[in-house]
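The excerpt is restricted to a subset of chains, each kept in its original location.
Per-chain residue numbering starts at 1, and chain names A and B are given in the order in which the chains are listed.
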Amino acid sequence: MENIFSITEIVTAIDTIWVLVAAFLVFFMQLGFGMLEAGFTRAKNAGNILMKNLMDFCIASLGYWAVGFALMYGAGNAFMGTTFFFLNGIEETKYGVPTMAFWFFQLAFTGAAATIVAGAMAERTKFQAYLIYSLVVSIVIYPIVGYWVWGGGWLARMGYIDFAGSSVVHSVGGIAGLIGTIALGPRLGKYNSDGSTNTIPGHSLPLAMLGMFVLWFGWFGFNPGSTLSGMQSGLIARIVVNTNIAAATGAVIAMIIGWLQTKKPDIGLTINGALAGLVAITAPCAFVTLPAAFLIGAVASVIVVYGTFFLDKIRVDDPVGAVPVHALCGIWGTMAVGLFHETNGLLYGGGWRQLGVQSLGMIAIIGWVVATTSVLFFSLKYTMGLRVSAAEESIGLDYGEHAVNAYPDSKTSSLS
Amino acid sequence: MENIFSITEIVTAIDTIWVLVAAFLVFFMQLGFGMLEAGFTRAKNAGNILMKNLMDFCIASLGYWAVGFALMYGAGNAFMGTTFFFLNGIEETKYGVPTMAFWFFQLAFTGAAATIVAGAMAERTKFQAYLIYSLVVSIVIYPIVGYWVWGGGWLARMGYIDFAGSSVVHSVGGIAGLIGTIALGPRLGKYNSDGSTNTIPGHSLPLAMLGMFVLWFGWFGFNPGSTLSGMQSGLIARIVVNTNIAAATGAVIAMIIGWLQTKKPDIGLTINGALAGLVAITAPCAFVTLPAAFLIGAVASVIVVYGTFFLDKIRVDDPVGAVPVHALCGIWGTMAVGLFHETNGLLYGGGWRQLGVQSLGMIAIIGWVVATTSVLFFSLKYTMGLRVSAAEESIGLDYGEHAVNAYPDSKTSSLS
């Protein structure tokens, strides 16, 4: 082989491989979310939640091609992009990689935002309604936030920082899930008339644990891949280490708190502690020191444990803990940028400006998602219906929505 | 570190990393096939199908080293290669990467071809017979087709195009499975004497869904890795996006068709719709536009749904749908090159020649596989026997072939 390649072509190749391998890992998180959600819900709904999870990625693939990318990365005003529908007219490269590679990386993120909602609304949402809101989240609600922060919109111009999506992906998904679960109401049998709460255990801890490990693995695409360039070796390595420390710390501290609270090291809380750390470090991972990553993960685990308890107390029934993990820790991670950013952070002598911008952006994003998803979910609720019938919920959505039994060879206990 | 590396060495490193990472992903598809097949079959046969799946990769590893690679990539005539047995005498590099890296990438493909057969013949094939035919597929039947198309054989010389193996891997595996299932006959209890059919549900939808996601993930090695070079950034990105759109479209359209046909969105059909799209886009992925990839996936999903119904009608009992997914959609993907190829395709003004070559090649490959596997399976059937006894089939192959219970702690329903 002759030296037929230029340095530019070599750098493009390295960047493209990096972005695509990262994108494959983020795609793989779809499996992680699916298995986590299936494991944390009952056997009678396992096929349904997995089908939702598959479908939201498929719908996102088509919708982000047709519309979502245009709104998020098209040329536009301060609010949204307005070119590149169906990828028509895209530049050949973007940020130094083929735009198609960049598109696919972004698509994988879109899928994540959409699937987070499924978890919070598990075990009672109509499949048809799911398809519709999943499409709307993928092509309108998520991409417009993405435009504000990553597409050159008003928050970007103001200096808002969310490196890999604590707010853009996780808070958006988690808050949408919160509104969805409020619109749905709690599952049958979750809360008693005397004010007490029943635990409805998920049907398979191994599936949940599998899901968590796949998510953690995929996060090594999510955060480091967000450099969009494989040439930034030192930064990439730092992001990897910060991501990992926050996750490990989140798991350890959540286990300890759970242990103190319930006298046993709770497995579900520990799994969500790891995820809480991952969500929280996602925004600040590129700008903070290792000890800061440790602290960010530790605080995230406190938030996720007490957030879970609090949501139960106010009767928000979120079967998999999507709201505390993604909404609350996504907000925390976003604010942590304002606190721990090595140059702009309040605790590093950067003053209040970054924290102020982060707060403003977070408020705007929360407002946008609450407003749009409220319209979305309540419109669905009062038209086609958002929730399955009580009879179908009792017998399970696998049978009711898909005429299938996820485990036909196993005897299951009568009430599951 | 000094600048001790030349541009050539750097390009070789990039290409090698790309090919090997892709190969790891293709290797991982072995898990995907195993879990998909286990999930779609009964609990009493789960260990057996997984053991077959493991063994065919192990046998392929040894057989492709000893013989298969020689027949597929050795120097030879128009029909087959005849050098490089046991990798003796191989060049140090091939297509710009170490030949060992190229060999491993090709081995992972061989494993895929072999394991597809296992699915169609699941739940009734003798383990010993399986080992033998798996070896023959890996070292003779598959590599010779590979030589024709990728090794410089007569189809390659004629201009036949199969970028990543819709025909070479998937049709070969699927057609071998079709002949195998015909040689075996249907499972006990599948068809009734009055002409009606019984559904025999797989024992675990979560395992099947896990398998599908792992396969989709692995396909990002299968198709983009077939560039055999990491330097072709634009082409790689295009292949990734085409692959993904075809899969997503296949799943969505299969779900819709199934919904119209059965009044419910069927999970199994949807899973196979995604796989159908993946199989079909494998041959044309490098040469078609995004809208063409969408169409290819859509047609594949129609083929897989009606193919499944049709095979059931003619009493070909293929427990996992390997024949419609791999044989039929592999053929469709191969023909799609002749239709949608951006320069040679009939619909793009390229005239009939490419479509003619694709048809001729497809006929030759079908003829070769039907002929050789008929000899293979019927020889086995009338000598050592291809099928387990009815008693063993009833009690399950896990117990009968391996003296094991895949789930000893679970109570299972009596007839599973």
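Assume a residue touches a chain if its C-beta (ideal position, glycine included) is under 8 Å from a C-beta of that chain, and two chains touch if they have at least 3 such contacts.
On a predicted model such as this, the values are computed, not experimentally measured, just so you know.
Novice: Going from the 2 copies shown, figure out how many the entire complex holds in this file.
Specialist: This complex, considered in full, is made up of 3 identical copies.
Operating definition for what follows: only the chains that are shown with their structure count from here on.
Novice: Please compute the C-alpha centroid of subunit A, do the same for subunit B, then give the distance between them in whole Å.
Specialist: Distance between chain centres: 33 Å.
Novice: Spell out the residues on subunit B that touch subunit A in their complex, using ranges where they run on.
Specialist: 6-8, 10-12, 14, 17-18, 21, 25, 42-44, 96, 201-206, 209-210, 212-214, 216-217, 220, 224, 230-231, 233-234, 236-238, 240-241, 244-245, 247-249, 251-252, 255, 262, 264-268, 270-271, 274, 290, 294, 407, 410-413, 416
Novice: Per the contact definition, I'd like the list of subunit A residues that touch subunit B in the complex.
Specialist: Counting only subunit A, the residues touching subunit B are 1-3, 5, 9-10, 12-17, 20-21, 23-24, 27-28, 30-31, 34-35, 38, 46-47, 50-51, 54-55, 57-59, 61-62, 65, 86-87, 92, 97-101, 103-104, 107, 127, 204, 207, 210, 398, 401-411.
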